[in-house]
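Shown here: the complex without one of its protein chains, the others still in place.
Moving on to chain A:
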Amino acid sequence: MNDGSITAIAALFATSLLVRVIPVLCNIQFPTKLSKWMENILPLAVFLNFITYIFLQEMQVSPEPALASLAITVLLAYLNIGGLFAGVFGGCFTYYLLSTW
């Protein structure tokens, strides 16, 4: 065991406590309006930001293959063609094909 890795593991665990465990342990009673906002609006905002984040992160690694393959995944998911496996296979196949071409 080295000090750096132990400090890193401690920081990772402390982060999990801070961002995932403490918010659900503090049994805060939110007003109904805020509660509805957190159940409906907030997740939608999170998913829209997820998509933006992934597109921009992947485009830094390999712009054209990432853009094309993720666009195909979005299309397959939107049209619901073939389910998750088809969406993932379509996206990954396009990415690796364009990356190696």
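Going forward, a contact is a pair of C-beta atoms (placed from the backbone, for glycine too) under 8 Å apart; a residue touches a chain by one contact, two chains touch by 3 or more; residues count from 1.
Just so we're on the same page, contacts and distances are computed from a predicted model.
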item	value
Among "4Fe-4S dicluster domain-containing protein", "Glutamine amidotransferase", "Fe-S-cluster-containing dehydrogenase component" or "AzlC family ABC transporter permease", the UniProt name of the subunit that does not appear here	"AzlC family ABC transporter permease"
Contacts of chain A with the absent chain, listed as residue ranges	1-21, 23-25, 37-58, 61-62, 66, 69-70, 73-74, 76-78, 80, 84-85, 87-88, 91-92, 95-96, 99
